[in-house]
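Report on one structure; see the data block that follows.
What you see is the complex with one protein chain gone and the rest in place.
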Amino acid sequence: MNKIVTTRTKPVSAKLSRHTGVRRHAAIFVAPALAVYLLIVIAPSIGTLWISFTKWKGIGDEAEFVGIDNYQQLWRNDTFRGSFGRTLTLLVAGGFVVFVFAFIFTMLLREMRSKKLIRAIVFFPNVVPPVALAIAWGVLLAPRNGLLNGFLELVGLSSQTRTWLGPDLLFRSIIAGLVWIYTGFFVTILMAGVDRIPAYYYEAAELEGASARQKFTRVTIPLTWDVLSVAAVLWVILAIKTFEFIYAFGGSGTDPSASSWTLPVHVYVVALGNRSPILALGQGSAIAVVMVALVGALIFLTRRVMRRAVVEF
Amino acid sequence: MRKNKRKSVRGPLWRFLAVLLAAALVAAACGDDSSSTTPDTTTTAADSSDTTTTAADSSDTATEAPAPAPEPATIRYFSMWNEGEPQQQVLQASIDAFEAETGHEVDVLWGGREILTSVRAALSAGDAVDLVDLDAEPLVGALVNTGETQSLAGILDMTIPGEDVTVGDVIPSAFLDVYAIDGEPHLIPHSVVSSGIHYDGSRLAELGIDPPSTWDEFIAAAVAAGDNAVQADGLIDFYNAYWLYWLIVRHGGPGSFHAAASDVTGESWRSAPMRRAVADLVKLVDSGALAAGYDGSSYPLAQQQWAAGDGTFMVNGTWLASETSSYASPGFEYRLLSFPTVDGGSESAELYQIGWVVPNAAQAPDAAQQFIAYALGRDRLAGIADIAKNITPRSDIGVPPEIQDAADIFASEPEVHRIYDGVQGDFPEYWATVFLPLDDQLFFGQISGDEFIDQIASATADFWANQ
Partner (left out) sequence: MELTNDRTSVSLSLRLRRLLIRAAGSIFVWSWVVFSFAILAWIVVAAFKRNDTVFVDLWALPDSAEVGNFGDAWGLLNLTRTSINSLLTVGGGTALTMALAAPAAYALSRMGFRGASGLTGFFALGIGIPVHSIIIPLFLGLSEAGLSNSLLGLTITYVGVSIPFAVFLMTGFFRSLPTELEEAGTMEGAGPVRIFFSVMLPLARPGMVATSIIVAVGLWNEFLLALTLTFDEDKRTIGVGLLNTFGAMRYTSNWVGLFAAVVIMLAPLIVLYAWMSRRIIEGLTVGATK
């Protein structure tokens, strides 16, 4: 985990005239947050790293050191490969859709009068307990009497009705649910960036006869690049980490079937799941470590790809 | 609200931080203080039944031998029930009466099904855990098999307060033997559960179908029953698993599923009884009797539709009646088929228990055992049947009509097997990652019987090779 830190110690171009004491002040500013972070997140993570080298059933059981056994087993484990693949599917396919939608919204809302209301509604699923959303989403997609199939029949599209939660479509339905939830989140983030762009940039562009697409590529994208890079990193994290919705949707309150596990659900079920406790803490920790490594690698990549001079205005 | 403060603060960093830190610490500390001084919890509807039970009990025990408890203890009780559930109400009534009679105090946590999380947390913090109440398979897997619980053999000789029988007299030893260690029980049940095929008796009569008893009769009945004859919430994989597990136990006998799951070569899956069981399940899948969209039904839609009269049969635990009775269609008559039999197969019954264990870490183990014996009293335990609509381990407690069929299964003292033949409890990872996904594919008609056999045989071998 610490790899990232040691390889990325490149000084940021200082905009302030550097005077003595910058480091001292920076230390005062950063130290409290860093201390709590180290104590609550990093130290237990190191604990998890250690557990990943053991076979351990949890409190009361003697942990047995097994080296990298847990990791080696993961690569031979079909269930893990499935969870890994689904996580990547969500990350890439889901991410593509979320960002396309979020951009469409952002561009359209900029010119709409009720944008505050719309944004509030679109963001709202993000504050609803995921358990409730999962239940509602299940009702929406239920095979019979479901809202979606019922609607399709109502408008004469009976041929388009599907068993949305059946084995073939289940994971895609989960992704659709997450897209619905997270699009609002990214609309809000991107709009925070777009709203900061002074209106005269767009006015000037319009005076020069720029089309909507040109306004988007020549004004919006460059001037929100910072926010965009934040958003991209956030998506990487959200996509890999998202848990409650998948867990509650796949299983209605019990552990969902392995055919809809993503990495965090996999970690939860093997390490903490309750109804039939597996308590493979070593294995669960190994998956967690893989997951964090994946997040770290992807954040590093995203930041590298998106790094660019900050546009000031 | 914090914003105002932030706006006004213009001083140095430390003051800003100190104010917020102090405020947060004070707030959190206050929370701790006030919470420890307010032990009251919102009580729910159970009160009326509480008082009647209490009154009856205390008059009973007036003649009872003086309780030997020299000093009152506090029992830390961790329960799987949520406040408001009928079992919680029944147990709460027992607790209230027990406290009034013995002077012991019961400090109970109604933690819901995630109670083991709290139990583990408390155990590792060195807190007292005197009594845990949960269904047997997870409980045994998490605490009993790991050697963290005490023998409860002593309870068997205890006289149940208010009666002249001992615990050992009323709890069948067949129940206690299932999870015994070295012949000594570690888990004492208060409820007994089984599973089978549920149906509406009056509906079946209307359809002119006789209750089937063999598998072939069942398929025929299901086909004859019309649309959506067999309902299933396909998103719950361990409900889907009822079918194949039962068929395996029917064809191969109790323990055969357990043996196949733990066969490191995986070859047991290729045996003749296994192939017959798989073929029987395929018959059901191919019959078209399963409700439209069963493979994509999200709990509890199918069981609600079933209770509302859309569908005829549904495999489930014996709790289905209590889960669905509040919206059953008028005139719904709850009946239960023992799982259909097969030619030359086993006729054993599934026995699933919900009960108590006493951890080694208990600080009031004697009082905890005393409570178990007390709660098993006839009048107190009767609530499990009357209010919670579950079978009790005491054969002298009658059950309401909804679960009479289920109670009858045990009346003949059949050979019993554990739920899922113990595979879920003993090999949870195998169960979740190997068996259930393949079973779903078979049950959803995605793979053929032969493909299933091939895949599970090799997946089983791979699984054990990887351990």
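First chain written, first letter: the chains are A and B, and each begins at residue 1.
Operating definition for what follows: a contact is a pair of C-beta atoms (placed from the backbone, for glycine too) under 8 Å apart; a residue touches a chain by one contact, two chains touch by 3 or more.
Please read these numbers as outputs of a predicted model, since none were measured by experiment.
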Options A:L90, A:I246 or A:A271, residue touching the unrepresented chain: A:A271
Hidden partner chain, touching residue among A:I68, A:I104 or A:V305: A:I104
Residue in contact with the excluded chain [from A:V66, A:L88, A:V131 or A:L169]: A:V131
Of A:Y37, A:W75 or A:F96, the residue in touch with the unshown chain: A:Y37
Those residues of chain A which, in the complete complex, touch the missing chain: 1-2, 4-19, 21-23, 25-26, 28-30, 32-34, 36-37, 39-48, 51, 58-59, 104-105, 107-109, 111-112, 116, 118-133, 135-137, 139-140, 142, 145-147, 150, 180, 183-184, 188, 192-193, 195-196, 198-199, 202-203, 206-209, 211-212, 226-227, 230, 233-234, 236-237, 240-241, 243-244, 252-253, 264, 267-268, 271-272, 281, 284-285, 288-289, 291-292, 295-296, 299-300, 303, 310, 312
Interface with the unshown chain - residue positions in chain B: 1-3, 6-7, 9-13, 16-17, 20-21, 23-25, 27-32, 34-36, 38-39, 41-42, 44, 82-86, 109-114, 117-118, 121-122, 124-127, 300-301, 304-305, 308, 319, 322-324, 326-327
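Methods note: only the chains that are shown with their structure count from here on.
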Distance from the mean Cα position of chain B to that of chain A, given in whole angstrom: 35
List of chain B residues in touch with chain A within their complex: 13, 17, 113-114, 116-117, 120, 123-124, 137-138, 141-142, 146, 148, 233-238, 291-301, 305, 424-425, 428-429, 431-434, 436-437, 440-441, 444, 446, 459, 462, 466
Residue ranges of chain A touching chain B (in the complex, touch as defined): 28-29, 32, 57-61, 73, 76-79, 138-139, 141-145, 163-167, 169-170, 250-259, 269-270, 272-280
